[in-house]
Every structure is written in C-alpha cells, then in structure tokens.
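In this view, the complex is presented without one of its protein chains, the others remaining in place.
== subunit A ==
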Amino acid sequence: MAAEPWRGAARTILLAVSVAGLFPPVAALFEASMRSHLLVQMPLLAFCGGYWVYRSPPLKRWLERVDPSGYIALVVGSGWFIYWMLPISLDLATFDPGIRLLKIVTVPVCVGAALTWSWLRLGPIGRGVMLLEGWAILGRLGWVYLISPVQLCSNYLIDDQQRTGSLLLGAALISAVGIALWAVFGPFRKPHRTEQE
C-alpha cells in the first residue's frame, strides 16, 4: 500500500471533489447546466463509490457477508439510479440543501458502490442484463429529454434539456458499440474455461 502513494492521493482527490459539491461555489459550477449536473457530477460521484469498493478490502469483506450474490446491491443500485434520473430529483438537488446532501451521499454509496459490487458478483448473463438495462434507461431518458416539447426541469432551460438528451443517447450508443466491439474482438473468455481445461 505504502508503495503506491498515488492511490491514497487519488482517493483523497475523489473524496474532496465529491464533498466540495456540497458547497455553493462548486455546487453552482456542477449544477450550472443539466449536462454538467447529470453527465459530469453524477458519474463522478458514482465513480467514487465504485473506486471505494475496488480499493477497500474491509468493505469487500462486509459486502461479502451481507450480500454475497450481489442481487440486493443490484436492486438498491437500480432504484437509486432511477431516483436520480427523475427531473424532480435533479431540480430539488439544485436548491434544496437536504436533497443536495442526499445526492452527495447516495450517488457514491447507493448507486456507484452498489452497482459496482453487483457487477463484481454477477456472472456473464447478469452483467449482460445490467448493461442492456443501463442502455435502455439511458436511451429512454435521453429520448424523452430530446423530444419533450415542455421544459421538464424547472431549473434548466429546454435547449439544455435537449442537448442533455442527445448526449445521453450518444453515451448509450458509444458505450454499446464499444462493448459490442470488445465482446466480438476483445479477449473475451468463457468463465471457468481454465477449470475445464
């Protein structure tokens, strides 16, 4: 551990950026547009939680005891994922300090960490379902934001909303193409092959 001080530094920086989102100047920066709120801050927060699961053996041991299959984490993670995709949650997080705190705590823990844990525990079929459902959510939401003739967030203008919609669709498309390419051409291995051979 001591041989890799950059890991400690990375953890500190991630934590600092997440917590800084609570304070008005940084919050205003992240929440200024729907794009940066939904497509920069949220993924960053979720990444923090995922990183935490990867790098913390005590957390892994605890999760192993509580949720060995990863199913509970999947349910919790998907629920909170949907919660933070709702226009109302996005709106409230920009002007209600309580909801903003909820965002800073639950996006890393209940979305990032939970989904990362279930990803680690699920087999190839479970992971496939997770990916498909993730793309479906991004696609549906992106489409709604793109074509809705009304402003869905009281705090974000309609052109911001439409641009966010296109970016969500773009993100779903690019990740789908990327993973499809990886699945076809990448070092794709059947699980347990080494045991069978």
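Criterion: a residue touches a chain if its C-beta (ideal position, glycine included) is under 8 Å from a C-beta of that chain, and two chains touch if they have at least 3 such contacts; residues count from 1.
FYI, contacts and distances are computed from a predicted model.
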{"item": "Chain left out of the displayed complex - its UniProt protein name, from \"Sugar ABC transporter permease YjfF\", \"Stage V sporulation protein AC\", \"beta-galactosidase\" or \"SCO family protein\"", "value": "\"SCO family protein\""}
{"item": "Hidden partner chain, touching residue among A:G8, A:P24 or A:G79", "value": "A:G79"}
{"item": "Touching the absent chain when the full complex is considered, from A:S56, A:S89 or A:S175", "value": "A:S89"}
{"item": "Touching the absent chain when the full complex is considered, from A:V53, A:L152 or A:L167", "value": "A:L152"}
{"item": "Sole residue of A:F23, A:Y54 or A:Y71 that reaches the chain not shown, by the stated touch rule", "value": "A:Y71"}
{"item": "Subunit A residues touching the omitted chain (full complex)", "value": "66-69, 71-72, 75-76, 78-80, 82-83, 86-89, 91-92, 95, 151-157, 159"}
